[in-house]
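Not every chain of the complex is shown here; the ones you see sit where they belong.
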Amino acid sequence: MSAPKKVVLAYSGGLDTSIILKWLQTEYGCEVVTFTADLGQGEELEPAREKAVMLGIRPENIYIEDLREEFVRDFVFPMFRANALYEGQYLLGTSIARPLISKRLVEIAQETGADAVAHGATGKGNDQVRFELAAYALNPDIKVIAPWREWDLTSRTRLIDFAEKNQIPIAKDKRGEAPFSVDANLLHTSSEGKVLEDPAEAAPDYVYQRTTAPEDAPDAAEFIEIGFERGDAVSIDGETLSPASILTRLNELGGKHGIGRLDFVENRFVGMKSRGIYETPGGTVLLEAHRGMEQITLDSGAGHLKDSLMPRYAELIYNGFWFSPEREMLQAAIDHSQQHVTGTVRLKLYKGAATCVGRRSDHSLYSEAHVTFEEDAGAYDQKDAAGFIQLNALRLKLLAARERRLKR
Amino acid sequence: MSAPKKVVLAYSGGLDTSIILKWLQTEYGCEVVTFTADLGQGEELEPAREKAVMLGIRPENIYIEDLREEFVRDFVFPMFRANALYEGQYLLGTSIARPLISKRLVEIAQETGADAVAHGATGKGNDQVRFELAAYALNPDIKVIAPWREWDLTSRTRLIDFAEKNQIPIAKDKRGEAPFSVDANLLHTSSEGKVLEDPAEAAPDYVYQRTTAPEDAPDAAEFIEIGFERGDAVSIDGETLSPASILTRLNELGGKHGIGRLDFVENRFVGMKSRGIYETPGGTVLLEAHRGMEQITLDSGAGHLKDSLMPRYAELIYNGFWFSPEREMLQAAIDHSQQHVTGTVRLKLYKGAATCVGRRSDHSLYSEAHVTFEEDAGAYDQKDAAGFIQLNALRLKLLAARERRLKR
């Protein structure tokens, strides 16, 4: 790879990406464009601008954007249409944010004439893969710089040294090593590393940042109604809201009731197991709601197909293949199934759990006429079941007859 | 079908199966053998014997058996190795009990020279399918009688009339219609019908029979440890227990903490949607524990394959194909994956939720050496990730290059 001339850096304004910024300038002597996005991580963005200026970035090279609506509308919601869970339990909060960041990095590179992008993900994790696969899928000629895989700043001491030598301000609490590593966006907060590295040890309480402990959550349940249209949440308690507003509100509600905590050991795409603590309050509520909505509006053939495709769909997102033909193929199938996933779901929120307790829809396929224990006025002829069973049994009978025949 | 001469009836001792018993005697004039099994439904079995005697069944034709250990060991546990959930949420508590009952019906028919078996499932539900597919798979020549699909006792009044005419004792609370229908065994209690038929209406509190309401559960969390060997639970808090004893104990613990309630609308195999309330306290705890155990002991390749096979496996059990070559094939694959699912999981039980908070195992694949944020002493070379990403990206780059080429 020839040396880059101009690099767009995914810049948080924090110590680590500030070090990367400076390192790019000194190591490659290249012009740096910073990109700071609000994906709902809950931090002010303006300090990032000030810091970028202070580190010598020209104003026109500082990009700060609020991507929350795009994030929820074009990434989170499509994923939730699939009821996606990685390895049965993880709601993919980190995974789903990466492709959007890469998309903007590549677009800004195009706009600013940059030939490279850079990110602050380490060489052990999944995020490097997600950032880079997305970038390459959108621009096959882009260069991607991953300083953590390249540089020799491999200990906290060296990083601090580099920062001091380069006049990068260091917040007091950043001198020492953080007790764990955090990633956050509108969908979730994840924590991993250090104090969490022994999967036999319970996570300390202070790790949880976004959800009340169930023990401290209100003693009374709260009931809410979520409205859906074509598979996406569109309202809460009758109030129509934008995608990001819905997720924000569900985060407040879920967080208050201690919903969405997950202590999880997962398999990284790069081959090792890692342990993370995930907090996905709004997403956990949303999944329960979406499932409840599908229960009455989704056909069983469609639903079972969706269920069988989901693990692969989730794996693709986890592994960083959002921008791939096969993810898009699966999305096309999933989206097709959502045309009638429209209606309202009633949920109970209480001490760590969101529970669907009612669903109603003009698109419902639930037929009380068919299922009733009462007289059904001819909706269903029970004698049909005899033929249904006989033909389903036919091959089993032939198998059993073979067993008998061969035993004789 | 020629008329049966001797029928083995799945007999609970209750009003409905007593009516069936008498109806078989009068309608077909055939000898009846009763089979009453303890699958953990929580009812005394001896009254069934007395009632059978009273209805004229000869003592040698009365079979009463405790199948709890066989049920958990050979049916429930193999199913839990798969983390089986039907339609993403249902633990299959009713489905998994049916094949065992059919197996014994067919075996008793063989022992007693009966040419038919009979069950009390209606023509609208899944259970008729499960009973009959299992029976035919085990004996292709067996006759199956499903009175609910045949007779004209299609209202409560007619049933009561028939009972009175035939001197079948009727408990006072059975004269009117039950407000909902119940099935129970060691794994779960299900309730459906009548007051539950509107999926928009929350289930009344009195429907729940086996689990404390989360609101009434203890205010303090309880922690337990479950030991696993090759995918099956073998101990609780260090005490080795039999399969049925483990599930019994987990039911107590889960029930006490309000764990395992599910309000669910599902797709029946016979084509309609139905709404059920399921209580699976021990099973819900067990699923969380098994998943926690797999997190550190199961390889990702094996785990992802299992995840992708699970929906089909669950559907097979739900639809009644336990005794089918394809269920056995999937079981062979799943069982192969469980060789190292051995160790101990620590769980928190609190107000409706069982949460894994720790796992340890001599068979662990979790490698702190690889995952650590600290120096890893060469366990993992971060530079390898660059090549890994490049080759994974290659096809995506070629796709992106095509897009560009064609746009020009």
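Just so it is clear, A and B label the chains in written order, and each chain counts residues from 1 on its own.
Keep this in mind: a residue touches a chain if its C-beta (ideal position, glycine included) is under 8 Å from a C-beta of that chain, and two chains touch if they have at least 3 such contacts.
Owing to the predicted nature of the structure, the values given are computational and were not obtained by experimental measurement.
Here 2 copies are displayed; the structure file describes the full homo-oligomeric complex as 4 copies.
Definition applied: only the chains that are shown with their structure count from here on.
As a whole-number value, the distance joining the C-alpha centres of chain A and chain B reads 31 Å. On the chain B side of its complex with chain A, the touching residues are 83, 87-89, 122-124, 128-129, 132-133, 136-140, 146, 148-149, 154-155, 181, 193-194, 197-203, 214-215, 219, 221, 261, 263-268, 270-275, 291-292, 295-296, 299-300, 303-304, 307-308, 310-312, 315, 320-321, 323-325, 346, 350-353, 355-360, 364-368, 370-373, 375, 380, 382-386, 388-389, 392-393, 396-401, 404.
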